[in-house]
Each structure stands twice: as structure tokens, then as C-alpha cells.
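Heads up, one of the protein chains got dropped from this complex, but the rest are sitting where they should.
Chain nomenclature is as follows: A, B and C, assigned in order of appearance, with residue numbering initiated at 1 for each chain independently.
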Amino acid sequence: MVKKKAGVLGATGSVGQRFILLLENHPDFELHALGASSRSAGKAYKDAVVWKQTGLLPKSAENIQVEECKPEGRFADCDIVFSGLDSDYAGEIEKNFRDAGFAVVSNAKNYRREPDVPLVVPTINPEHLSIVEKRVTDAKAAGKQKPGFIVCISNCSTAGLVAPLKPLVDAFGPIELLTATTLQAISGAGFSPGTPGIDILDNVVPYISGEEDKMEWETKKILGKVNKQNDGFDLLSDDEIKVSAQCNRVAVSDGHTECISLKFAKRPPPSLEQVKQVLRDYECDAAKLGCYSAPSQTIHVLEENDRPQPRLDRNRDNGYGVSVGRIRPDPVLDYKMVVLSHNTVIGAAGSGILIAEILKAKNVI
Amino acid sequence: MVKKKAGVLGATGSVGQRFILLLENHPDFELHALGASSRSAGKAYKDAVVWKQTGLLPKSAENIQVEECKPEGRFADCDIVFSGLDSDYAGEIEKNFRDAGFAVVSNAKNYRREPDVPLVVPTINPEHLSIVEKRVTDAKAAGKQKPGFIVCISNCSTAGLVAPLKPLVDAFGPIELLTATTLQAISGAGFSPGTPGIDILDNVVPYISGEEDKMEWETKKILGKVNKQNDGFDLLSDDEIKVSAQCNRVAVSDGHTECISLKFAKRPPPSLEQVKQVLRDYECDAAKLGCYSAPSQTIHVLEENDRPQPRLDRNRDNGYGVSVGRIRPDPVLDYKMVVLSHNTVIGAAGSGILIAEILKAKNVI
Amino acid sequence: MVKKKAGVLGATGSVGQRFILLLENHPDFELHALGASSRSAGKAYKDAVVWKQTGLLPKSAENIQVEECKPEGRFADCDIVFSGLDSDYAGEIEKNFRDAGFAVVSNAKNYRREPDVPLVVPTINPEHLSIVEKRVTDAKAAGKQKPGFIVCISNCSTAGLVAPLKPLVDAFGPIELLTATTLQAISGAGFSPGTPGIDILDNVVPYISGEEDKMEWETKKILGKVNKQNDGFDLLSDDEIKVSAQCNRVAVSDGHTECISLKFAKRPPPSLEQVKQVLRDYECDAAKLGCYSAPSQTIHVLEENDRPQPRLDRNRDNGYGVSVGRIRPDPVLDYKMVVLSHNTVIGAAGSGILIAEILKAKNVI
Partner (left out) sequence: MVKKKAGVLGATGSVGQRFILLLENHPDFELHALGASSRSAGKAYKDAVVWKQTGLLPKSAENIQVEECKPEGRFADCDIVFSGLDSDYAGEIEKNFRDAGFAVVSNAKNYRREPDVPLVVPTINPEHLSIVEKRVTDAKAAGKQKPGFIVCISNCSTAGLVAPLKPLVDAFGPIELLTATTLQAISGAGFSPGTPGIDILDNVVPYISGEEDKMEWETKKILGKVNKQNDGFDLLSDDEIKVSAQCNRVAVSDGHTECISLKFAKRPPPSLEQVKQVLRDYECDAAKLGCYSAPSQTIHVLEENDRPQPRLDRNRDNGYGVSVGRIRPDPVLDYKMVVLSHNTVIGAAGSGILIAEILKAKNVI
């Protein structure tokens, strides 16, 4: 099978490096174009990047010549473009690519709140991709050129939060109240300069700029539904769900821990065993579609009383599996639990790759 | 002024070492007796202890001969006994001392739930000490010997939690709902062996045995009132306040961070500015009594958006001051905020010392 | 091809867990027997172990019934026995297995200094195995039963140290003076209790019991040669090489960093480029033999000025490759450099597995 050609925007950054690692030896995609700032353009990738991943820089990427982030050059041949751009630049560049007819899967926040841009955790709400699928199908049917589009990856801490919620909502109806306190890894902050050592050594920083607002807002889009016209989304309203997040940075390299608590609208709420069973039984569509990166178990329900832990559990299903532990009754709401998700896999670049796999499986790219 | 003689039970342990440090050059107390296991008894303290404090082992303690934990020997002369005993031993030993007529201030959990034992955060609910004051006064009045008693220090994470609550309840009436997610320091776990390095290096452990239950229960006793007979306490009922705690161990040496959220019974609730003002204005009784260790500011209301942080704020008022930051409206309950308290000072040994200072100021010892 | 049956002694400990992980899906070996203390014996492994590895407990091990560490039961069928026993127990148990005719590959220190026990880093001095090969061959030739034997894995920090030395000695003759200061990971300390969190959080412990002596002594055996009779080893004498080690524990999970400095006997010494070239060109015998775990590159010579780093480089060649960086002239001796090795792979269990692969490739087992 011919592999789709993939480009990476923001290739020297933290998220860009992760995209490159995940594309190595991928059965569906081959790395073809790398975009970065004009400072890096013209250099071989290995000379342009300060590689900071625990996996080695893939040989296949070493000698690709970095280009500026424009829909031309090697990018012109790409079937899909992954964006790890900083939000300072993502707005204009991603728009340029979309307008030039490219499929863009972006980790930046810029377009997440656009009415016609899907905001997707691929193991959780891949059905939101249907609005781009429709656009592509309609264009084909009309004999028009394939339209460009942007799909946004959710915020890293939102990804972990919605993972257990979606199956629960599907099974038991709306969640009315939701609180989440996060203990977030530093890899989410990138590394230019990222979290200073002095901030996480023997310390906690109880604040991440913009993060709480993102979690509270994005949850309402992801748990919402595609609208009837299949061209946008019916977000949950503040009346339907109230969400409160408190975000902390802690001394963890990878893996966001979230202590969440929720109250169902349904009275009486489902039993503890029902909650666990629904999470255990959940199988994501990506797995059903046979996507390469799809987790064999989307949600791991752990019964040990001191789990999940980032060091021990973040790599389940190569980081695409989310772990949920300590599910127990909550004296204030209905249930509380601890969720662990790998912030650079299911919470960032990894989700981008799996989204692309779904788009390919559905012939959208 | 003649100093009161102080004894320390469990003197070689983590809490015992802290008591010894805090008693160094104390104007009210002098270290007189040290109790530990029979393995240590008979040795000079400096030979019995593996000293793990950042402050050096006080000269005054070095050569005190360690004794077994019995109300005799050097302990016989003590006016007050501080207990840093493990709960495995505290039950029997503290009872023996109390029955022998000693004033015991204990960090162990064993007697916290006893109806006639005050559970005290000295900057928050020192009025609970009135029941032992009464017992002592009554005995004096009746010409009887001074009765022994036990006063318990609260759990370390409870101490930080109740600090801002008490002034708020006093000002605005009952809190109905309360949630707290903690990020707790490892010093709270002692060091025999304490938290293993492998558990906190690049990791979070989302579980501390018994801790959530302690926080939920102790809050109801500390926020409750002394009963009319002044011989026990009217605990808050589950109907009056629902409390939910989620406890995590993180890579911090000292200082518990707690993300809390609360809902007042009063509708509409007080304004954000009212909440802050009450906390800022709170002055603890210990300060009014002129106690040596009393914080000049009991609650520090921080306005920077990324504070409090353990490394930067735990030592305010020598660890007796509690910092509260990020006070803001909560979409689910009324307000959320971040509380930081020094777990070995206001959360453990330090509270014991300040309790003793109050008891002395009130002529109970 | 029929896999050899493998047993693991000390199966619930840190090293035992690593053996089990490395044996999962191994082409040469299948896990067959698990030995632990009488407290664990009789239980399914998953119920006996507190699993602390980042890789999940292999399914194949979960339900093996743990036995006591005796050469009977399931162990009776084993072709090879890996020992992760504590030195408190290893002495007697390993002797029992050897006397009962078993091939024992041990991580314990007990027999490392025995004259007829090879002390082996499998990528460095596999020729030391020839003395057990001879014993087995001789027995076969004489029609006798296969004799039991013990092979010892070197100390974890010795393994990293000797890796670059051996090729240099082979190429340029003796090293006269050798100093090494280590920055060692905590995984080397096991986890019962292992390094306490309080010792490595914002701290360095400049001492590891017995470690410096092990490094200084073991280097002389490993760099020595098999004697002429092929039944023992000619150790380097103190006159031939002087070794000085200083060992520190630091806040790293896996991967020992060693700052080493050396002086060749040869005057003038080889050039900097010659030193690098020899290290780059070194190919280990295990790779030539086609052993499954052998590294494709035994020694990685890094040219970046800030490498190797544990987080970035410890997993090269699955932890079997050793990284050497910052090779540069030394004002005091001849050259200094930084060596990084994965302490639980090439420094412990991983070496045991590769030793067994070599033994199998040579028909010793």
C-alpha cells in the first residue's frame, strides 16, 4: 500500500519532534516535509533541531531539508500536514495551508473554538470528524477539488478528562457537575524554555496560563454533538454541565494525573459497579476501524488503591490508553476517581496521528 | 521566668526530631526528657538518632540520655510531654502518661476521635482547649491533683484545609459543601522508611492510606463547637457539611498544597472581596495572647496568579502562617482557592508547640 | 527451535522483576519457574509481587506459582537459572543450585571474587566464560553429567566503567591510573525500601555502601585474563592498574553517569582521535554471535558537548549500548570522559540475559 505523505509544521519544537517520532516506521504515513522558522529553513533537520526526546532522532528525518511553513516546496506533495506550531504563528500558517486545500491536523489552540472545526480526542469523539468527511464527500460528488480543512487536537488535560466521561454520558446520560484538579507533567510546556527547573524542583506551581479555561470550555464542545446539518457542533450549555478545573504543574516528565469528581443528572445515579463496567467495556471506533495506533484497551480501570501513577501507567497502549483508578463514591458529588493520560500522546501529537489514521480509514485523505 | 520542662516521646522519629528542633532556645520550654524504643534507651540522644533535619541537632539535646517511654525517670519532672510516637505505640503509651497525670500533646491519630479529647489547630480552634482548662481548674478548685489529659494535633492536611474555613464560617455562616484535592509533601510520611524515592521521582502517588478519611472526619470536629457542658464537642453532622478529599503524594519535601472548593449555605454567598477581606483580617488568639510561635499573619492572602508555591511560601511566619491564593469563583460550588501550609510546622510538631504555649499562657500547665 | 526453560530466583525483587520483563517474548528462553521467600511461595506470581516496573507485568508470568528457592519443583526442569537474590540469601541458595548441576547466572555479589567464577559484562569480557565452557566440554567428553556452575554479573557501576576501557586496553595496552566519580540512579538500590525519597529530593548522597570497593576490585578481574589452565583468572595487580572510585546517589531513575579519567602506560599516549576511533569501531562478540539482545553498537561515541544524559541516552540499543561523551584531554591524567550505562540492563538483569544467550550460542547450556 502506498503511504500518504506527511508534513510537519513547527518541526523543531516539542510537539513537532513528537510527530516525527510517531511517524517513524508508520504503516500509513511517511515523513516528507518539515517546516520551521526562517532561521532553520535551508538546514538539514538534524542541524536545525535540538533533539530532546528519549527516542533517538529517526534516520529518515535527519537529512530532510527544513523549509519555511508555506504550502509549497516539499509540502506541496503532502497528503496531510501535522501542526506543532506555537499559537503565535499557527493562526496564519494553518489558515494558509487550509486555504490551499490541505488537510491540517493541529495541536495549536487557535482554531479549537471555530464553529466548523472539529475538536477531537480520537478515541473519544471521532464522530466529530464527520463534518469534514461530509465536506470532502460533497466536493467529490460535485466534481470539485478536495477542500482544505483543519482538525484540532484537544488540550492535553482536556483529553484525559473527557476520556472516561464520554462512555459514562453515552451509558447514563448527562453529567451535571464536574470538577477536576490536575497534576500536570512538564513536557506539556514545551522546551523553549518550558518549565524552569527551579519551578518544579521541590515545588508545585498551582497555575498554568489559560489551562483551566480551556478544560472548562473544550469539554463542552467535545461532549457536544454534531448538529443536524453536519456542519457544526451543538455545544453543551452551562445549564447542561458545569465544569470547574484547577490546574497544577508538578515534577513529572510525562503523564497528567487528574483527580475528578462528577455528578450525573440521573437520580439515582448508576452504581459504582455499573460505572466501572461501562469504562471497562468501552471500545473506541479507531480500534474497530483497525487503526494502527488505536489502543487495544481505551480505558484501563485499575483496582489497586494507589494507581494510576504516571511512571508506571503512562505508557499503557503506547500512551493511547487512559488509566482510571480509585473510582469511589464522592460525599459531595456522585463519584470521584483518578485519571492518568499521556499528555504528549493521547494529549497531543499522538492524537494527531490517530486522527489522521481515522481520516485515512474513512477516505477523507 | 522559669521554663517548663518538656519531654518528647518518639524522640528519634521524624516528628520527634522536629519537636526537639522547635524546643531549642524556646522561651517557655526546655527540653528535659527523651523517650524512644528500648533499642535506643540508655544511649545518648546523638548516638541513638539518625538526624535528618536541615537544622543541625541542637547541642542541648545531644547528650540527653534516651529513656523508654514511661512516666518515670526524667519524664517524672516534665510539665508537658510531646508525643511524636507512631500510632502502633501511641495508644498505650499516651494513655499511661495521661493516667499518670501528665499533659500530653500528641501528633498521633489514636485519640483524635475521642469525645473528650480536643483536636486542635492552634491558630484556628484553640477554644477547644477549654475543656481541659475546665478540668484542670475544677480539680484545683476541688483541691485535687492536676488531672492528666491528652490534646491531639490535627492531621497535617486537615490543618491547611480548616485554616481558611474557620474565619469564613465565623463571618458568613456554615459551609455546606467542601472539596479538597491535596498535593502533599513527603516529609509527612516520616522516614522509616517514608516515601520511597522511586515513588516520587518523576511520579505522583494518588493515594495516602487513611488520609482522605481523616480530612473528611477531622474537619467536622475542628469546625464544630465545644458543647454546653464544656466536656466534649458538638461535631458538624453530614447534613451540615459534606466534605470530599482526594490525596496525592508529590515530589515536594515540605509544604502541602491543597486545591479546595466550597459552597456556603448562605444565599447569595459573600462576595469575592468579602471572602478575601475576612481571611486577611483574621487574627489568631495565640497572637493576641502573645504566644512566642504565633504567626504575625495567620492567613496570607496572595494575589499573584501563580502562588502559593511550596518552595517560596511554606516558611511564612516560620511555617505557622498559612498561604491562600487564587481565590476565585468556582463554576460548580461558590469559590475555589489554593491553600499552602507547612506540614511539619502548622501541620504537626509546630502545632504541638503552639498548643503548649497556649496552655501555658492560660495556666493549664 | 525449542526454547530453553528459565527460572528466576528472587523473583519478587527489583532485579527479579527485570529478569521477568526481559524474558517476555524472548526467542531463546521461556519463563518456567519463579522462586521467592516462603512468604510468597504457593501464591500466583501476580499475587506475590508488588510490581514496580514501567513495563506491565507479563501475562506469561502472572499465574506461575511461586516456589521456594530450591532446585526442585518447576526449577528441576530449568536449563538456566537467573538469580536476583539479595546477598543475604544468594550465598547458600546459589550454591545449592550449582551443586545440583544448574547453570546459574547471578546478579548477587557473593561469588564475584571466587577464583573459578567468571565475572562478566557480556559485551566486554565474554571470553571469561571459556572456563565454564571448558568444564562443560570436558564433562561431556568424559561422559559425565553436565556440571553446575555460577556466572556472576558485574556490579552496575563497574559495567559502565569497564565498557570503554576494554577496547582501549586491547588497542593501546595497559591503563595505569583510573579514576571514576559516579552519579548513580536509584533503581540500583532496589525497592525494599530502596533509596528513601527524602534522600534524593533536592539532594545527593555521596556514599553507596561497598560500591567503591566493588568498582575498584571488579575492574581488575574483568580487565584481567583467563589463566593458561583455563580454570581461573589472572587479575590485574595493584601495580598494573590503580583504580579510585567515588560513588554518589542522585535523583535519576535509571542510568548511571560516570566521570572517568585515565592514564595509559604507553608514552606518548594514543591521540584523542585514536581513542574515539577505537571506541567507535568496537564490536562485541555477542553481536558477532548473533545474540538476540546484543547491541548493534556497543559503544556510542557522542560528540555533542552536553551528552550523554540519562534521560536521553540510557535506552540506546535497549539499554545494552553504553554511551561515551566529552572525551577530551585531562590536565592530570591523559583523557577524561563521561560514560552512561543503563544500570538495570547492561548493569544488572540485562547482562544476565545476554550472558545466557552467549552460553546458549556456545552450547554451554
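The rule we apply is simple: a contact is a pair of C-beta atoms (placed from the backbone, for glycine too) under 8 Å apart; a residue touches a chain by one contact, two chains touch by 3 or more.
Here the structure is a predicted model, which means the values were calculated and not measured.
Colleague: Among the options A:83, A:106, A:253 or A:323, which residue touches the chain absent from this view?
Modeller: A:253
Colleague: Looking beyond the chains shown, say which of C:178, C:223 or C:299 touches the absent one.
Modeller: Of the candidates C:178, C:223 or C:299, C:178 is in touch with the missing chain.
Colleague: If I consider the whole complex, including the chain that's not displayed, which of A:64, A:104, A:186 or A:324 touches that chain?
Modeller: A:186
Colleague: One chain is left out of this view; which of C:148, C:308 or C:352 touches it in the full complex?
Modeller: For the chain that is not drawn, the touching residue is C:308.
Colleague: Which residue, A:125, A:182, A:195 or A:323, contacts the hidden chain when the whole complex is considered?
Modeller: Considering the complete complex, A:195 is the one touching the chain left out.
Colleague: Over the whole complex, note the residues of subunit A touching the chain we left out.
Modeller: 52, 186-187, 189, 191, 193-202, 251-253
Colleague: Residue by residue, what part of subunit C touches the chain that was omitted?
Modeller: 177-179, 181, 183, 198-199, 201-207, 216, 238, 242-244, 246, 248, 250-253, 257, 259, 261, 305-312, 325-326, 330-333, 336, 338
Colleague: Need a quick check: the contact residues on subunit B for the chain that isn't drawn.
Modeller: 52-56, 201-202, 253, 311-312, 315-316
Here is the rule we use: only the chains that are shown with their structure count from here on.
Colleague: Pick same or different for copies subunit A and subunit C, depending on whether their interface residues overlap by over half.
Modeller: same
Colleague: Using the average of all C-alpha atoms in each chain as its centre, how far is it in Å between subunit B and subunit C?
Modeller: For subunit B versus subunit C, the centre distance works out to 49 Å.
Colleague: When the C-alpha atoms of subunit A and subunit C are each averaged to a single point, how far apart are the two points in Å?
Modeller: 40
Colleague: Among the residues of subunit B, which are close enough to touch at least two other chains?
Modeller: In subunit B, residues 198-199, 201-202, 251-253 touch at least two other chains, as defined above.
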